[in-house]
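Rest of the complex left out; these chains stay put.
As written, the chain order gives the labels A, B and C, with residue 1 at the start of each chain.
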Amino acid sequence: MSAPASLRQLARYPLIPVIIAMAIGFELATGSFVGSQNLLGIATDSATLAIVAVPAALLVISGYLDLSVGSTYALGAVAAGWFASAHGGGLLSCVVLALLAGLAVGAINGFLCCVVGLSPFIVTLGTLTAVRGIAQQLAPLPLTGFGDGFAWLGGAKIAGLPSPVAIALLVVVVAGAILTLTPVGRHIYAIGVSREAAYLSGVRVRTVPFALFLGTGALAALAGAIKASVLGAVQSGTAGLGFELAVLTAVLVGGVSLAGGSGTLLGVVLGVAFLGILQNGLTLVGVPTFWQQVAQGLALVVAAGLAYLAPRLEALAAVRPQASRVSASAAESRPASRSAMS
Amino acid sequence: MTLRVTGLRKSFGGVHALRGVDLTIEPGEVHALLGHNGAGKSTLIKALGGAFTPDGGTIEVAGRTYDGLSPRQSIDAGIAIIFQHLSLVESLSVVDNVFLGQEHHRLGVVDRKAQRAAAATLLERLGATCTVDDRVGDLPMGQKQLVEIAKALSRDPVVLILDEPTAALSSHEIGALERTVRALQEQGLAICYVTHLLGEVERLADRMTVLRDGAVHVSTSLLGKTRRDIIEAIAEPPTDLPPRAPVHEADPPQLLVSGLTGPGIGPIDLAVRPGEIVGLYGLIGSGRTRTLEMLFGRRPRQGVISVGGRTVGRSSPRAALAAGLALVPGDRARQGLFAPLSALDNALLPAQGTLSRFGLRRRRAERAAFEKMAAGLAVHPSTPDAPARAFSGGNQQKLLLGRWVNGILPTTVLLLDEPTQGVDVRARHEIYRVVRTIAAERRTAVLFASTDPEEIVALADRALVMQEGRLVAELSGDALDEDALLHAVHQSESDLQEYLS
Amino acid sequence: STTASKDKVAKSGKDVRTVAWDYPFTFLPVYAGVAKFAQARAKEKGLSLEQTNDNGRPDAQASNLDTLIAKKVPAIVSFPMVFEALETQAAKALSAGIIWVTYGGTLKNQSASITFSFEKGGRLLGEDAAAWAKATLGGKGKVAFLVDDTIQLGRERTAGMIDAFTKAAPDMQVVGREQAIDPDTALSKTKAILAKHPDVNVILGITDGAAFGGYKALIEAGRSETDAKTYVGGQDGDLGSLQLIKKGTFYRASAALQLRDIGNAVIDVPLAVADGKSDAEASTDVPITLVKQGDALLDDIISQYG
């Protein structure tokens, strides 16, 4: 039973073999992909993406969406950077300030989307634009010259790991625990599947996604602060530019459905790793700039294909070991049952 | 023109929904396709409608043999289907739905005038009250069902297949539908009719084919068959229901409602005592669903509701649940089920918080609770991890019942809206048994709405009859029978008194 | 200032088989222009040129540089989006024995630099436009600026341009200061400005792309191509703009980067470092020049585009 079970796991996460294949390919092509320095580099660079992709994934699972994270990231970076440079702020005060800024954005998004009930797509596209303007207004010039206290945030080693990686791990573990170990985790899925049915089951259908908006905002701002600390500088106009698309891409490539109600954190972590390895490998191999773009685009299409294949492979893997078990997976043979937006 | 299905096979993942089914439907006959929930009836019908390609077997229609049909081929071959889960597009108008995919057009432009006229004629023939311009999503279920039928008939079919067409209809509309079916039969159509309501089978059908677990169990003429024969063909005969719980007149009411008022509803006063099962009977649209939803806080309301002597304050499902009220909604797909989530999640979602310790779920306790619930309600299969969508309709309904009746949540008043909609004879019986048992053992007060007078009589201690948002009659004891109910909904209060005396 | 790790640096141009050029603004036309010449020079010298894909994102830039350092490319030429933000990477590169050439400015940690003043480009344009306004309009008229406030190089150019102009021509009325770096945005922004001020005389662009959009808006509004009372000028030295200048239109000047010189420097400077030259010896400052009609340089740059 163990072999087919692990086969099913693999089928469920087709990114795993793909990532392995990429690693082998890049190693063969460059001879320097698999090496603790390069791998740690990928992990450190991907950490900020993971820190935001994880709460964003919970939000998508609950049927919502936050596009404003790119600007919240900038706002967090500006808040922390400003306090660190202008006021010689210490680590704690800078982080708290960034978190407060992120919570504020999250609260606005959450209020408008969950309490009032406006479209998350338009609202967070709006806050994406507006918050970027505010961040640039607050810090039109690049901020630099942070103290050593603040440098710790991005530069320290925690348990042998670079602090961004350690923080990302913490976020993954906490979110994973919430999602799988607590009742709220089930509520997140339930709301995403059917808000009405969840409401009639007594689930807090406003509070839970509201909290997820808060968490996403806070962690996006924290990610900005971490990156500011790593880089030792903040430029409000470009910090986190396009980050929202990177986050959404990681979440979707990781197998979370935009329609809500399905997805796993392991998938999202794999999605983040996939994007990080791709970017790293293409640079390592030395693919010309424009072809890198083409390759990245194609990789997304491939990832979409994997998301499509996964349930089918899983169904195939399921057929043998337990032919008669009830297991109505998504493996419909006709396209009509697929939701186009998922 | 005959429809002949030979050796049809279809499996989903590991589930064999059809294992070589043969079925022949002759022109001019009404052929009942029967079977327990999950027997494969809808799968067979979907294969005929082109929803998917069968894994094996052939379909012969209009002299041609197909390995699989596309919906267009199916329509072109003259097969018209009324699917169990309606294939209507809610945001479009009635007329647009009737002609969807088969629009009348001239030079590529939709001929609205011709379509409206044709649709109006069809609707009139079916006794529908909606107009051709109504948005289908705004219509009550019964009217939607009639639009679906109009859509099928608009195609001038040679084979008409109806998958539980009356599940959401009231006696009035069922009568109109049965007359239409008869007229079509006389015109020589081959008609295949799926239902769990055996009364319909007796009234309408000439032959029956009974599926069991994806294979044909019997296929025979209905001449001389009794209801008992039919039930036995479908499933193991059910055991007897447990006796009714004694209701003590002296007990203070568990649910006391006074002056309940909302848009189009009320004022309503009612009381349900501990252990009492009260049926709410009425025509489609009479306001039963709205009443239950107001009681549960799903709709804004005025009036006083008290549970166990305590007034329920806020109007919200959470407040209602906290007070001990629970609702099993009528629209299972939209309001009840979390289709992709596991059976355990579906049954225990609200209970997980109660079972948890230090904010963490206790999986072992959850599993134990699920197993207990599944055993008590005879949920099949009893696998906690299978997604709810893999369960048959009856078992899905049991999962929803189990959401509130699981020994963990302190439910003292259970509101049920159409609790056996689309449920097979045996499962219906089991649901009755479960409801009776909780009323008897836990003294839960039960208020349920139903469109089926048979069901009211079988389950209720007392029936309240609803008309246009008000309670117009109360029947209990010997006065509670099907005829009285039918009279009550169609007639005014004084007529009823006359009839009863 | 070179560091103690200098001794680890490749000792001869022969050791440098690859130069990695990291330019974050790959969507700008200047990039492709410089890339063309750098590529040609690399071929000439028999080495390969690698490029990154930063997409205008500072964190992508930092991680791509980390990758290049991990890969131990012999030489990196990098244009930092935020200069201070790349000190770490530069130091890391140097201590890994990698030649680090800062492009577009200088860092504390570097082997050498290729500089060209952004501020100066803006200043040259602003001064020329102001002089023209004094001579032609008597110093009275309307001016609109198409600027970039989002990135460092944009702000420097903007500051140079606006400060120089307003100082030299204080009586000119500033009727617009709009964010635009590409012709598309510039066209619609300028049109809006023209709706209120149809008589704008001077439009100065942060890039030639922006100025080109401004030029088009004026033409669309019915301004004659050779209108004597109009001045449009941009920066970069894009082919289309230079051709307009050559043709004698009111597109009068461009603060042109000499793409060929920069492209050559991208290869030559790291090679010079490898050959043992110090920061001061190897570093190059590529002059930025204002080109106008009749300048010999104008034809030279146009011919560079081939």
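The working rule: contacts are C-beta pairs under 8 Å (C-beta built on N, C-alpha and C of every residue); 3 or more make two chains touch, one makes a residue touch a chain.
These numbers come from a predicted model, not from an experiment.
Only one copy of each distinct protein chain is displayed, but the complete assembly has the stoichiometry A x2, B x1, C x1.
In the analysis below, only the chains that are shown with their structure count from here on.
In terms of which chains touch, the assembly is arranged as an unbranched chain of neighbours.
A separation of 71 Å divides the Cα centre of chain B from that of chain C. Centroids built from CA atoms put chain C at 35 Å from chain A.
In this assembly, the C-alpha centroid of chain A lies 42 Å from the C-alpha centroid of chain B. Chain C makes touch with chain A in their complex at residues 18, 20, 26, 48, 50-53, 55-60, 62-64, 66-68, 70-72, 81-88, 149-152, 155. The part of chain A that touches chain C in the complex is made up of residues 30, 32, 35, 37-38, 41-42, 44-45, 48, 136, 140-142, 144-145, 227, 230-235, 237-243, 276, 279-280, 282-284, 286, 288-290, 292-293, 296. Residues of chain A touching chain B in their complex: 181-183, 185-187, 189-190, 193-194, 196-204, 261-262, 315, 318-319, 322-329, 331-334, 336.
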